[in-house]
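Note that one protein chain is taken out, while the other chains of the complex remain in position.
For subunit A:
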Amino acid sequence: MDSTYQKGKKGKKKNLSESKKDRVSAYLYIAPFFIIFGVIGLYPALFSFYLAFQKWNGLGEMSFVGLNNFKIVLEDPLFWKSLYNTIVIGLIGTAPQIVIGIILAILLNVAFLRFRSFFRVTIFMPYITSMVAVALIFSVIFSDHQSSLANYVLGLFGADPVSWGTSEWGTKIAISIMVFWRWVGYNTIIYLAGIQSIPNDVYEAATIDGASKFQQVIHITLPLLKPFILLTVFFSTVGALQLFSEPTVFLGASAFTRDEAMTVVMYLYRDAFKLQSFGTASATAIILLVVIIIFAAINTYLTSGIGKKRRRG
């Protein structure tokens, strides 16, 4: 590759010293990223693997404990509880996002729509607020109090008030709603970009062939949107498994002492910075990495079937 390149350059009447200069420049220009990555990306990641096999309180000596940290974490019911919480919240919070996001994007793209940019802006707006702000706003809407807005609305339907901040399902549902609210507009925008990249003549041809709007969505929009759906499913899965700020801020002072909404990252954080058990926290980080890879792979595999199945049916 090297020699062909030089020959090519010679053909363009370039001398060797200049291509050398180019090479030096190029390496210089990409160096900052790799230096930063080495110091604060790669080294810490590798060090986590090392730390996962050590017992360490952050101050004293480390001592090698083999797989013991993994054993401690995997035998801790609270870890499994946190993994369960993360998956449940992730599922309720992100799966509807994808479906509703696609519907919203399709509707935002219909030809006759007026106030298009108004709808687009308002649906996207939750994304610009920070998750901390969202968690605080929703902690008021979903407060435990009988008269909180969420409980009042439930009351209108004849349901009993829920202790949103302390009950097993109350916390999970409230946090899922926050996640859904903030991200659905974001996904909508990505799908809208995807829909707009589909050439119009495909639809025109389908219309001429007598396909209804609904058939066009099923047979044209969805299959062609697949790369975008895969992308959002991947990012939603990874993001959901890394959930931290929403439950932490929503639960406030009691965030690390209760387990209804403790997520894996909160469990990790608690081990490290509340209990000074950095070895088990690192082991948790590695377990989380494995979980993320598995879930991302499964979800990507499942989603890649979307267009095919629909087309067959």
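Brief remarks follow.
Quick note on the criterion: a residue touches a chain if its C-beta (ideal position, glycine included) is under 8 Å from a C-beta of that chain, and two chains touch if they have at least 3 such contacts; residues count from 1.
Quick note on the criterion: contacts and distances are computed from a predicted model.
In the listed set "Sugar ABC transporter permease", "YCII-related domain-containing protein", "BolA family transcriptional regulator" or "Hydrogenase", the entry agreeing with the UniProt name of the missing subunit chain is "Sugar ABC transporter permease".
When the full complex is taken into account, the listed residue touching the unshown chain is A:Val249, out of A:Val73, A:Val249 or A:Met262. Listed residues A:Val73, A:Ile92, A:Leu108 or A:Ala261: the one in touch with the omitted chain is A:Leu108. Interface with the hidden chain, as seen from subunit A, comprises residues 1-2, 5, 9, 18-19, 21-23, 25-27, 29-30, 32-34, 36-37, 39-45, 47-48, 51, 58, 100, 103-104, 107-108, 110, 112-113, 117-141, 143, 145-149, 152, 181, 185-186, 189-190, 192-194, 197, 213, 228, 231-232, 235, 238, 241-242, 244-245, 248-249, 252-254, 265, 268-269, 272-273, 278, 281-282, 285-286, 288-289, 292.
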